[in-house]
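A single protein chain has been omitted; all remaining protein chains appear in their positions.
Just so it is clear, A and B label the chains in written order, and each chain counts residues from 1 on its own.
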Amino acid sequence: MANPSPAPAPQALPKAAFFSFASCEGCQLQVLSIEDQLLTLLGAVEIVNFREAIDDRRDDYDIAFIEGSLVRPEDIEEIQQIRKRARILIAIGACACLGGVNAIRNKRTPAQLAREVYDGRQDGVFKTLSDASPVRSVVQVDYELRGCPIDRDELLETLRSLLAGTVPYVPPFAVCVQCTMRGTPCMLERGLPCVGSVARAGCEAICPAFGAPCEACRGVHDSPNFEALGEAFFRHGLPRYVAAEKLQLFNNYKEIREPWEKALPSPSIT
Amino acid sequence: MVQNRMIPEPCRIYEAMQQTPREVHFVVEAPKREPFRPEPGQFVMISIPGIGEAPISLAALPGEGAAEGTFEMLIRRAGRLTNLITRLKPGDTMYVRGPFGRRVTWEKFEGSNLILIAGGLGLAPLRPFVQRSLLHRELFRRIDILVGARAPEEILFKEDLASWSARRDDVRVLVSVDAARSTWSGRIGVITTLFDEIDADVEDAYAFICGPPVMYRHCLRKLLGMGLYENHLWMTLERRMKCGIGLCGNCQMNGLYVCQEGPLFSYREVRHLKEAV
Partner (left out) sequence: MTERDVYRLPRERLGALVARLERDYRVLGPAPRGDTYAWEELRPGDPVSLDYPTTMLPLRALLAPQREVLFTFRRGDDGEVAFDPPADERPLALLGVHGCDLTGLRVLRAFHDSGTRDRLVTNRLDRAFIVGLACWVPCLGEAFCRDMGSLDNEIPADLYAWDIGDVLLVKVLTNRGRDVLTEVTPMEAATAEEVVTLRRRLRVRLEAFPQHLKFAPERLPIALEAAEGDLLWDANADRCLSCGRCNLVCPTCTCFDVTDASPLDGRTGVRVRTWTGCQVTGFSRVAGGHDFRPGRAQQLRYRIFRKGKYMPERYGMVGCTGCGRCPHHCPTRISIREIFRQVGGTA
């Protein structure tokens, strides 16, 4: 009996390609570390472009996975080319989805950066765009796999959904949901600056489980209350601006920053 | 141990008819584990193992609008599960639990006028009401069927509407669209504009409403204003059931579980509830 088989027929594997922009390439490493399911993955898609794993490069692909944020003028052209070729474009990781840590610099001018980072030297520093940007600020993104780095199981689950012909599930709620269910004592109660209550879940709250407060590497959830976040920090003896400092780490790209910036006092570092 | 009520039953798809680009009309084998004798207004839980489950209204009941041993649904492509379900073909299997929801029996409606009102996708859950009333036509007085859609191409069950309209001696079918190009010769306007054309005695009528959330408030106000009794006004309320059996809590509306006390409610039952409409 014909049933919707989640795995496609073996003769026509969809082709997947991985591309890297400004990032640590840690998300690609996550893909490589799938281990026990890597063979199943390779039985489900043909990987035609993957710098961390294969030398061969081809430009015929169905699914493009994009890692990293866009920082150089030539990145814009390249991502537009990829978008034209790919049927499905998936941004992976905090850099590609949010701008990520690269966007911390967005409130500084290139001259300021050159002064602070390179001691004023301009030689050998490549030309950059005024903002480090998430992929969706330049081209249409079909799906986003959040996290710094991405979660292997979530990658497989997303692929499974796409190969079956439907959309992946993205949790709309706070990290606190998964954190509390795990039984992890609240980081705020321990005096640690945790922004899990405005952050998007999906990570199974792994950082707090190992004692590190959440930094919202998956962005914010569907109904964040930033005023209340400031209130929560204050009630736990943490200045409100610390909440802004924490959010600035991954969520500093202008459109993403705007809502929390309005609600929370400026971070001490800008 | 009793049967685990969360385990679905495989049911063969007999027909899968594309009605619009996003809606498919299914004829499906009825579950057999327990007698499948639904009432109008009830729903089933449909799933594909590995993808998920969703509540779907019955659009025809076995032995009434649908053949014995089968039931019908109209499924809109609107999410993770329905994206896939709407691609299934005759011969494929879908997994079914149910029927669920309150069983409203029909004795109290007999001898009255019926006003059946559907907006958009609401025609699917309303269809069993129409089919039952036409099957037992002699038990009712006037029957008015009012159907609204956003645009002509979004009108559902066009063949049904045509065949119901053909019984012009004993049924009145009024269709209106919110907006249309000049090729449309029918009525234009929101569904409540059709209410002025009801010529049945409203004080001796029962009305049934199925439609999108925005439709209810306007319909209720107008019908009550026309003199319809509060407990003669029935409506189906959509919520996100995850279990169908009063456990998961997702469908709660104030103190009620829509999957148990509904989805079919009389206005009198829910008029004081802030979360109803």
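Here is the rule we go by: a contact is a pair of C-beta atoms (placed from the backbone, for glycine too) under 8 Å apart; a residue touches a chain by one contact, two chains touch by 3 or more.
None of these values were measured; they are calculated from a predicted model.
Asks: May I ask which residue of A:97, A:150, A:164 or A:203 touches the chain that does not appear here?
Replies: With A:97, A:150, A:164 or A:203 as choices, the missing chain is touched by A:164.
Asks: With the missing chain put back, one of B:63, B:90, B:152 or B:246 would touch it. Which one?
Replies: Touches the omitted chain: B:246.
Asks: Name, in rising order, the residues on chain B that touch the hidden chain in the full complex.
Replies: 1-2, 4-8, 10, 47, 49-54, 78-79, 82, 93, 95, 213, 238-240, 242-243, 245-250, 252-255, 257, 260, 274-275
Asks: Given the full complex, what residues of chain A touch the hidden partner chain?
Replies: Residues touching the hidden chain, for chain A, are 1-3, 5-7, 37, 40-41, 43-44, 156-157, 159-160, 163-164, 169, 171-174, 176-177, 180-183, 185-186, 188, 190, 196-198, 221-225, 227-229, 231-232, 235-236.
We take it that only the chains that are shown with their structure count from here on.
Asks: Using Cα averages as centroids, what's the distance between chain A and chain B in whole Å?
Replies: So the centroids are 42 Å from each other.
Asks: Within the complex, which stretch of chain A touches chain B?
Replies: Answer in residue numbers: 1-4, 6, 160-161, 164-169.
Asks: Spell out the part of chain B that touches chain A in their complex, as residue ranges.
Replies: 48, 50-51, 79-81, 83-84, 87-89, 91-93
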